[in-house]
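Removed: one protein chain of the complex. Kept in place: all other protein chains.
Showing chain A:
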Amino acid sequence: MKTGTTIAGVVFKDGVVLGADTRATSSEVVADKMCSKIHYIAPNIYCCGAGTAADTEKTTDLLSSNLTIFSQNSGRNPRLVMAVNILQDMLYRYHGQIGASLILGGVDCTGNHLYTVGPYGSVNKVPYLAMGSGDLAALGILEDRYQQDMELDTAKELVRVAIHAGIMNDLASGNNIDICVITREGVDYIRPYQESEYKDSRKMKYRYRPGTTPVLTEKVVPLKLEVVQESVQQMETV
């Protein structure tokens, strides 16, 4: 299952904003309408993934585990460059067989950073970025409206519009928009930030009142159980 995605990231004055659509496709069928593409890596680092869904999931999971272990062993908060290096090493070792295109964003003691890691293991540090099948549409918006040191609301709006462009112009992207804002103070994961106008009103729970189906006859047969064997075993507790 591929995500056929639009993901984007933008560095602003106080941190980083990441955005993603929520559609996961299996050829022409939408397999998941509310798929989560912004993955947790560390309290201050999040990662958007495009490409093969299983690969992005597992890769980001592994990265998160490794960083947590490192954090506990060294007593230091993880830095974005370390996450990027680990990812680059791993993806390069597999020579593109792991189909994961990732956007890593986060805030650490050295500042606000945004990196991209390609499936072959190439790394680039950028102030704004879009990836996935809808990247060209989103990049058009970002190239036009990106400015350095934007305010939070401007940055969120920019990412929303960029993902929206991807959703509108790419068949494989769609449904809702998730936004994740990472600053020095903390993380604001807004899911969904914007819901699709084309939602259906199906209810997921189907419970019917007793009496909806008419009862014609009723027969009650009590189930009699008798004790055949009883054994008690004491548990040894120190």
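Convention: a residue touches a chain if its C-beta (ideal position, glycine included) is under 8 Å from a C-beta of that chain, and two chains touch if they have at least 3 such contacts; residues count from 1.
Rule of thumb we're sticking to: contacts and distances are computed from a predicted model.
**Q** Out of "Protein LTV1 homolog", "DNA-directed RNA polymerase III subunit", "Small ribosomal subunit protein uS7m" or "proteasome endopeptidase complex", which one is the UniProt protein name for the chain not included here?
**A** "proteasome endopeptidase complex"
**Q** Taking the full complex into account, find the residue in A:A54, A:V81 or A:V123 that is in contact with the omitted chain.
**A** A:V123
**Q** Considering the complete complex, identify which of A:S36, A:Q88, A:T154 or A:T183 is in touch with the unshown chain.
**A** Of these options, the touching residue for the absent chain is A:Q88.
**Q** Could you please point out the chain A residues that touch the chain left off the display?
**A** Looking at chain A, the ones touching the missing chain are residues 51, 88, 91-92, 95-96, 99, 101, 118-124, 126, 133.
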